[in-house]
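Shown below is the structure under consideration.
Every protein chain except one is present and positioned as in the full complex.
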Amino acid sequence: MQLEKGRFSSLELLFLVAGLMQGSIYVSTYTFSNTPRDEWLALLISWSIFLPFALMYLKLSEKYPGDSLVGIHDKVYGGLAGKILSAVYCMYFIISSAMNFRFPSAFLTINFMIATPVIAFAFFLVALCLFATTAGGVETVARLGIFNSVAVVASLLLYLVLLIPKIELPHFFPILDVPPKKLLHSVHIITSEYMGELFVLSSILPYVSDRNLLRKNYFRGISLGNFSFLLVAFLVTGVLGNEAAIFTGPLVETTRLVEVMNINARIEFVFMGFLIITAFYKCLILFYVTLVSITELLALRSYKLFALPLSLLIFSLVMLTNENGPATAAAGRNSWAFVSLIMLMIIPLVTSFVSLMKTAFRKTGR
Amino acid sequence: MNFILKLLYNIKYGGQRKKKPRYNAETSAELSPDTGGKAQKGGAESNRPPEPEAAVDPSLAISDKLDTNFEKLKEIFGGSGDVVFREFYFGKEKTLRGGLVFIDGLVDKTIINQSIIKPMMYDSSYLCSESECEKTPESIESSLLSVGEVQRECETAKLVSHISSGDTVFLVDGFNKAFVISTRKWENRGIQEPQTEIVVRGPREGFSESLRINTSLLRRKIKSPDLTFESMVIGQRTKTDVCIAYLKGVTPQHVLEELRRRLKAIDTDSILESGYIEQLIEDNPFSLFPVIGNTEKPDVAAAKILEGRAAVIVDGTPFVLTVPYLFIESFQTSEDYYMRYWFASFLRFIRFFAFFITVFAPSIYLAVLTYHPEMIPTPLLFTLAASEEGLPFPIFIEMFLMLIVFEILREAGVRLPRPVGQAVSIVGALVIGQAAVAAGIVSDFTVIVIAITAISSFCVTSQADSGALLRFICYFFGAALGGFGIVVTILWILISLTTIRSLGVPYLSPIAPLVMEDLKDALIRFPHWKMTNRPKSLDPEDVRRQGDDQMPGAYRNEQ
Partner (left out) sequence: MNNKSWKFKNAAVTALSALLMLSLCGCWSYQELNNYSYVVGLGIDKGSSPGRFRIIEQLAVPSALKKGGGKDGDGGGTESFWNVESDGDTVFATIRDITRKVQRKPFYGHNKVLVFGNEIAREGIFPFIDFFVRDSEPRSTTWLVVAKNKADEILHHKPHLEKIPADKIEKILESHIYTSSYHNIQVREFVENMLSEGQAAVVPIIEIYEQKIIPSESKEEKGGSSRGGDEKKKPDTVLMINNCAVFKDYRMVGQLDNIESRSYSFVTNNAKGGIIVIDSPEGKEKLDIEFYGVKSKIKPIIKDEKPSISVTVKIRCGLADQQSKKNYATPEKLKKIGEKVNAEVKKEIMDCISKSKEMKADIFGFGNEIYRKSPKTWKKLKNNWDEEYKKLDVQVKVEANVEGTATIRSIAKPGEDK
């Protein structure tokens, strides 16, 4: 069952996927405190671990074209079990959206504009998401992708060029001397939180219009997202070295150090702009996916009616989680990674396995 | 509140509510003729408010008595002094009586005298009255009326509309059909250089207020017989002639059908300018940005038609509408294509940058000064702080005042008569700026920023109106939330832009739904020899516009 008539091409899917991954750049602070020097290694390991999962998500969507997450669960698990599972997923998405709205707001408050409360930032992000989904729909979400990706990649390259005098290659050495527990923790966080988010695409893939280029562009998008991560890791480690472990926002600190011709250029203003755009895009995608999932679960005809209540719900959740910021951050680092692992990687594995068995039974059962 | 509005509407229209079809993303996305307006089309016609000429039954034909017809026409036109009724006798032994009705000032008197009255009076002696020979009307039409266009009409309403447009009606006593002779001619401005689109290189002809002149200008640009003009009349009292121009076989059918449907659904009294039509057929009536382009130059209109768009020419205004209109077109000028592509691409970037400056410069200045003073280099910061010392208003108010003053100056500069205008606008800007700084009301940096904003706003003229509004919105958000506010505004603008469609084509093509083939003309301009296909986002029927290997070069010509 499809909720809207909008379609977008697979080229836009590329930027959507990349945008979803790039939105986690600011959250990469968690992993820098574990592995300040070997972030790139953790990224490469996660990339290779994650690729089969990405293929699995794609195959699952291709097997049930036209069905989003709720529909797939219905078909694989039957009526009641599928609905319960989809309900659990909806709860997960709501909480995940709330956390994702909270992160950039808190980040901005701490690093840039100290006096403004977190609520103000979160309010405007939520309001923009509301506007984008009611006035636009999936087409708007897809079309914003290219702006986001261009902004992020351009700003990262700009910073690379400006920070070359400050990058010291000895910061990367020694290469493989990293406590394995910390490396595992970083890999865990990266795979389940940053890359696992791609599972939400199962609600968006039904709206892609040309399916023949789908696979190519999907993987190209993942590569673009990972490339941005690697660039960030390279920049932060190169400039800050071991010091990256003490900062709550290593990337911001790196940008503060830009010096053009011995003048402190102080262009972190620009960085803040791109950061907000990126974070907003990820929040928008999650918001849209939450909206679509809940609407399909409740079997409503259109999701636009539900957008306003959902935005109020998420906004109040943001206010609640903001009451205890450090606990949320700690949760994001530790417990939420496990929840994401289960929800975004293990259960889809089970789902595809069950669906494979079903098709096998159907073939042999006849 | 809604109830009150409903009540007022009912009072005005006497219980007959008309539904207009809504063009939003959902209906535009399909653009098939079966959706939307079909049910309403019939409804529109039957629920139309009664016509102003309540006295005339529209379907009543003219009678074959000349006097009755004259009486009726005199009654319809009231006592207007410029409607001329001319009777004369012609035919064999001057037995036939005929009459001309025309409006002085709208007709070419030479044609009437030389080609209608003269042959009727002098050369018609072989004609007999209808009771004797039946071929009289044909011979009148085919042998005597030496005029280019002659039609036959038998409905009074249509005769009235023809007379109002400048045709001459020739009534013959005894025939129940009238001849409508095209004799339109009136004073007009002629072909002059357009005031709003000034170019350095390129033709300087501009459209004029007369529909026929405009169509002739287009015909001279595109001599192919595929160039089709479809006429229609819109506006019940103004009865404005409107004409859709397109290239058959290039412009896609769905665009044309949708355009026709929307134009036919317009139900209004007056169409005085193409802007009325533009605002009545928009896809997104609440958007800030224009979705229908206009131009005053025939070469621009011809280029757009050749790419697969349709043009709407409206009588009475030199501004021709082009649909569909994309955001990227505001940054393209005709000169871009006549210049070489390196400089043209550079100018495109300058225009984008100028648009960015004109919308965001005041708010960036404000946000950086008040929310992020660490961004400013230290020496500049001290100069700024020193210049703000002792000023009565906070920067927010200062800047806002200067923005308002700039808008006032701009509007005044447009309306002033020519000899005075230049001097006053320059004097106004300089003197007001300098005096305000010297008097200690504003700081000089504010004046500089406003001046830059003002100059940049004239770089991209077609977005000047939306740019001005966006500037204010961005300013308020920047004042409230600093850098974050500016980014929120940018995002809001981007989201609005991506939800707008222009006759079904997404507004930000080729960038937002990324169409790789069309990027040749979006941010930079590829050379002419590279642009072999028409823009894919317009979905033209004939995709190729030039041959493959068009790159020039000495070595090639040797082959």
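Note that the chains take the letters A and B in the order they are written out, and that residue 1 is the start of every chain.
Criterion: contacts are C-beta pairs under 8 Å (C-beta built on N, C-alpha and C of every residue); 3 or more make two chains touch, one makes a residue touch a chain.
Small disclaimer: the values here were computed from a predicted structure and weren't measured.
*Asks:* Wait, the hidden chain, what does it touch out of the ones we have here?
*Replies:* Output: missing chain touches A, B.
*Asks:* With the full complex in mind, choose from B:V199, B:M232, B:L272 or B:L381 the residue touching the hidden chain.
*Replies:* That would be B:L381, which touches the missing chain.
*Asks:* I'm checking contacts with the chain that's been left out. Which of A:D74, A:E253 or A:E296 qualifies?
*Replies:* In the full complex, the listed residue that touches the missing chain is A:E253.
*Asks:* Hey, which of A:I95, A:A127, A:L213 or A:L313 is the one touching the hidden chain?
*Replies:* Candidates A:I95, A:A127, A:L213 or A:L313; residue touching the omitted chain: A:A127.
*Asks:* With the missing chain put back, one of A:L85, A:M113, A:L144 or A:L183 would touch it. Which one?
*Replies:* Touches the omitted chain: A:M113.
*Asks:* From the list B:A480, B:I493 or B:I524, which touches the chain that is not on show?
*Replies:* With B:A480, B:I493 or B:I524 as choices, the missing chain is touched by B:A480.
*Asks:* Taking the full complex into account, what residues of chain B touch the chain not shown?
*Replies:* Interface residues of chain B facing the absent chain: 2, 22, 369-371, 373-374, 378-379, 381-389, 394-396, 476-477, 479-482.
*Asks:* Which parts of chain A are in contact with the chain that was left out?
*Replies:* Answer for chain A: residues 110-117, 120, 123-124, 127, 130-131, 134-135, 170, 173-174, 177, 240-243, 246, 253, 256-257, 259, 262, 264, 304-305, 307-308 touch the chain left out.
Assume only the chains that are shown with their structure count from here on.
*Asks:* Once you find the CA centre of chain A and the CA centre of chain B, what distance in Å lies between them?
*Replies:* 45
*Asks:* Contact residues on chain B for chain A in the complex?
*Replies:* My answer: residues 25-26, 29-30, 368, 371-372, 374-375, 377, 481-484, 486-488, 490-492, 494-496, 498-499, 506, 508, 511-514, 516.
*Asks:* Give the list of chain A residues in touch with chain B in this complex.
*Replies:* Against chain B, chain A makes touches at 4-6, 8-9, 11-12, 15, 108, 112-113, 116, 120-121, 124, 128, 131-132, 135-137, 139-140, 142-144, 146-147, 263-264, 266-269, 272-273, 276-277, 280.
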